[in-house]
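Below is one structure, written out as structure tokens; comments come after it.
Every protein chain of the complex appears in place save one, which is left out.
Read from first to last, the chains carry the letters A, B and C; within each, the first residue is number 1.
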Amino acid sequence: MGTGIKRRTLLKGAAAGAGLTLTTGPYHFVRNIAKAAEGDTIKVGILHSLSGTIAIIETSLHNAELLAIDEINAKGGVLGKKLEPVVEDTQSMVQVFADKAKKLLLDDKVAAVLGCYTSASRQSVLPIFEQYNGVLIYPTLYEAQECSKNCFYTGAVPNQQLDDFIPWIIKTLGRKKFYMVGSNYIYPKETNREVKALLAKHGGQNVGEEYAPLGHTEFSTIINNISGSGADVVFSDLVGDSVVAFYKQYKQFGITANDIPICTPITTEQETAAMGPENAVGHLTSFNYFQSVDTPENKSFVERYKAKYGKNQVTNAVMEAAYFSTYFLAQALAKVKSTDADALIFEGLPGQEFNAPGGPVKIDEKNHHTWLWPRIGKARPDGQFDIVWKSEQRIRPDPWTKYLYPHKSCDFTDKRVLERLKKPWSQEKNRSGTIDI
Amino acid sequence: MALLEVRGLTTRVSGYTILNNLNFSVEENELRVLLGPNGAGKTTLIAMISGQFKPIEGVIDFDGQDITGWAPYDIVRAGIGRKFQVPNMYETLTVYDNVMVSLKGDRKVFKYMFKRVSPEESDRIWEILEFIELAEKANEPADTLSHGQRQWLELGMLMAANPKLLLLDEPTTGMTQEGKMRTAELIQKIAKNHTVLLVEHDMQVVRHIGKRVTVLHQGQVLVEGPLNQVVADKRVQQVYLGKGKLQ
Amino acid sequence: MTQALISQVLIGLSVAAILVISAIGLAVIFGVAGVINMAHGQFIMVGAYTAAVIGQFGGNTFWAIPASFIVVALLGLIVERAVIQWIYDRPLETLLATWGVGIILEVLMKLIFGPQLYYVGSPKVLSGGVHLIGRLPYPYYRLFLIGMAILMVAATFIVLYRTNFGLKVRAVRRNRAISGCLGIDTTRVDMLIFMFGSGLAGVAGAVLAPIKSVSTTMGFTYAVNSYMVLVLGGVGNLLGVPTGGGLIGEAETLLAFKYNSVIGELLVFIFIVIAIRVFPRGIFGYYERA
Partner (left out) sequence: MNASAKQLQILKSKRNLRRTPLISLSTIIIGALVVAVIGSFPYLLGSGSYVLVLTGKFLCFTIFALSIDLIWGFTGILSLGQAVYFGIGAYLVALSLKINYAMDHPTRYGHKFPDFMEWNGLTALPKFMEPLVSTPFAVACALLIPTILAFIFGVITFKRHIYGVYCAVITLAEALILQEFIIEYQTYTGGFNGITDYSNYVGAPFLWFILAVTVACFLIGRALTHSRIGTVLKSIRDNDVRAEFMGYNVANYRIFVFCVAAFMSAAAGAMYAAWVGIVSFLDAGPVFSVEGVIWTAVGGRATLIGAFVGAFLIKALEFMLSGLLADFWQLFMGALFIIVVLWMPDGIVGTLGDWLRKRRRGTMAQIREEEDRRAFDRQRDWAPAGTVKTGEEAV
């Protein structure tokens, strides 16, 4: 016991030392190495989950972004410098997203960050980007009702996915009784609100609405309810594992696309491949891009992607967005000839055009969302989609859905907004471009 | 009156009647030896008294109060200490702490929280440690002790708890002959100022201690009386035929 | 309404079957070998991936079942030899070690197969369903699952209670030292029983893959559910598995039918915690003497 004193103190010393050095020491060492490389490269943060439940989709975004960066560097980079991706694994946990965002901004001092997939992750990092005035390019379709100064949204917003989709279902398919199934978090809930608004507008009918826990894979009950509700079309915004389990069990309970088709704004080629085409065939998806899009740009994009990541890989809309977002960033950097955040946000990125695989896309000058080409695809027996409808013109993004928020809009060229945003974050915490009209 | 009195005690385990309407009592300051062939219900009786099991019928009176069906710790607080068949202490604690934890005193959480070891208590601990000849091992964790020493340590712990009645369940199991003898002496020392109920197989030990003996058979008292008289008893010899002969 | 309810009860049966199938392997490893196997979910996951690979070569579930059993049993052998055999006497620490094993398995599988979801089809024979009651047909595959559940429980019962090996297993479980002295090769018994349990987990993966999604992260949920089933039913008694599974499965589906899936899950968990407080050793668990 007595001899224990010295021992215990020795331990405390050793332990404490170990603890501290291990937190700070190597970390700074690594950081300094990175610093040495600085100057001849432009750092770009890649912030996706490579492990955990969301890694399934986010890894493909991460791949697409790296592909684009390689291509850009192959063409000589930007301003004579190479783009240097700083990859972080966010482990599908929102806290880690927040952590790593801080790291990228404070320590790596990246020019901009490409990243996030779920709304949860975006909302967890946005406050940080606003506080430290970074640039986030967010390539995912999302529920809208948001426009932050520090974020550029290159994915579809509801008015680009639903405004034509719902009427099309009602008119062309002639199906009016909707049953809504969704995962239990913000994206499906907001989307379904909009769907309901559209139904009211176009004379559709909402016969049921149900939410399953994220990662839920037992849908027999929900399917039973669907068949009981007399619905003639299912609107699903399930995500992740749930999608696959739902379609499989749907088929096993003997419901085909001819009886009750599943219409969804989120099921991609990746899921149809995972659930087995025979389970998906005939069901409908509304997206701005499908692998089957018939343009030379897309053909070569798919080829290059498969060449880099393997034959059996499929491309999807979110990946396409991730891909052209990277090009947007490169072009913007070239345009403003600096990595200054405000320059990128106000001159660089707005109005950027790029001839994406899915057709020419453009970042809106006013609301920092992206003009896209809505399409409706019908799943084929080979897991690809037949494009059964394509909008004639590029659709303007509408961050504030007009059916829900008629008196709101987002405009970063508006005086009031600019006034507000001139102030530093410490004085003015509201960094959104929302204005009332 | 008797310190411990057991009336009509009955218990069954999975259908077998272990104790069958057992009547039995121990006087103040006596050293009582409990004999009996295997399965006679000796250990069960101990378990009943110490509250490990609840009897189906019957009453256990201790020191004038009915302790039937009490929780073990309450029974201990009432003044009954138990020594297990297998040596049974706190392996990672030092010998000293083992005894210290067992010291008599209030055991309520909050009363106990701020208590320190008083000089008197410390002296008591060392007294005991020397009594059981483990003083020079006071700093060693208990699991470094040999089997015999473990048995002794547990006896020491019981002394520290200083109960009115000690239940000793075969304290000499697995000891060498001289180990047994020394244990027997130790028990006699203890018995000077405690009441002891001893379960023992080894006749040499019993002879050595040799006071009043109770023989259990099939869950009932067969004979009770001074050793030599019991040994002479015909029924006892019958019971023990084929089993360990009473030589 | 009543029709829907009855069909719901039937569906509940299949859910129960799924729970039983995923729990039976754990019942052997946890209940018999006494190892708190946190990697159970990952074992199931490996089984499912085996089925996926078999599928790539054109084999269907019936091929996948033996294949997964063998593969995961071998995996179990490796884990047991490398890790578990040293810590049988420290059950709570098997929890930590196997947690590590689980992580490693997940990462390895991700490195080998990539992060995307994998596809496992159900055999042609079992596509379609039979009209029992209500509007919906009852899928053959779910009948098959119920059959599998019964089969697996029966098989385990026979192995544990009707074979010489099972006798040894139970002997070792009661008292390792003594059975060792009686000339039972305890190491071999431990090894085999762990392999058997793992194999069952593999089978679970193989038969569940066609109705669930197959990804490297699928494991955790199964592990959790299995533990719930076991603890509710009672560890160390085979009857506990179907009981626990049945109760949870039916409760979950009926509650989900009455309210919704999320509330269903919630209520079931609460119900379990209360139940365990009432039966500390589970409904069928036996009490250690003393």
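As a convention for this text, a residue touches a chain if its C-beta (ideal position, glycine included) is under 8 Å from a C-beta of that chain, and two chains touch if they have at least 3 such contacts.
For clarity, every value in this text was computed on a predicted model and none was experimentally measured.
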Interface partners of the hidden chain - shown chains only, full complex considered = A, B, C
Which residue of A:Ile186, A:Ala343 or A:Ile387 touches the chain not shown here = A:Ile186
Key: Which residue of B:Asn20, B:Gln52, B:Gln188 or B:Gln218 touches the chain not shown here   = B:Gln52
Task = Determine which one of C:Leu117, C:Val214 or C:Val231 touches the chain that has been left out.
result = C:Val231
Note = Note that chain C touches the chain not displayed via residues 36, 38, 83, 86-87, 90-93, 95-97, 99-104, 106-108, 110-111, 175-178, 220, 224, 227-228, 231, 235, 262-263, 265-266, 269-270, 272-273, 276-277, 280-281, 288-290
Ask   = In the whole complex, what residues of chain A lie against the chain that is missing from view?
value = 1-16, 18-20, 22-24, 26-28, 30, 50-51, 87-89, 91, 93-96, 98-100, 102-103, 106-107, 118-120, 123-124, 126-127, 132, 145-146, 148, 184-186, 189-190, 213-214, 408, 429-430, 432, 434, 436
In chain B, positions touching the absent partner = 13, 18, 43-44, 46-47, 50, 52-53, 71-73, 76-77, 81-82, 84-86, 88-93, 96-98, 100-102, 107-109, 112-117, 126, 129-130, 135-139, 144-149, 157, 161, 173-176, 179
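In the analysis below, only the chains that are shown with their structure count from here on.
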Query = Of all chains present, which has the mean Cα position farthest from that of chain C?
reply = B
Ask   = Quick one: chain A and chain B, Cα centre-to-centre, how many Å?
value = 73
Remark   = Expressed in whole Å, how far the mean CA point of chain B lies from that of chain C is 47
Note = Interface with chain A, chain C side, in the complex: residues 4, 7-8, 11, 14-15, 18, 106-107, 110, 114-122, 127-129, 134-137, 139, 141-142, 210-215, 217-218, 221, 252-253, 256-257, 260-262, 264-265
Remark   = The residues of chain A that touch chain C in their complex are 50-53, 55-56, 59-60, 184, 210-213, 215-218, 220-225, 227-228, 240-245, 248-249, 252-255, 270-271, 273-276, 278
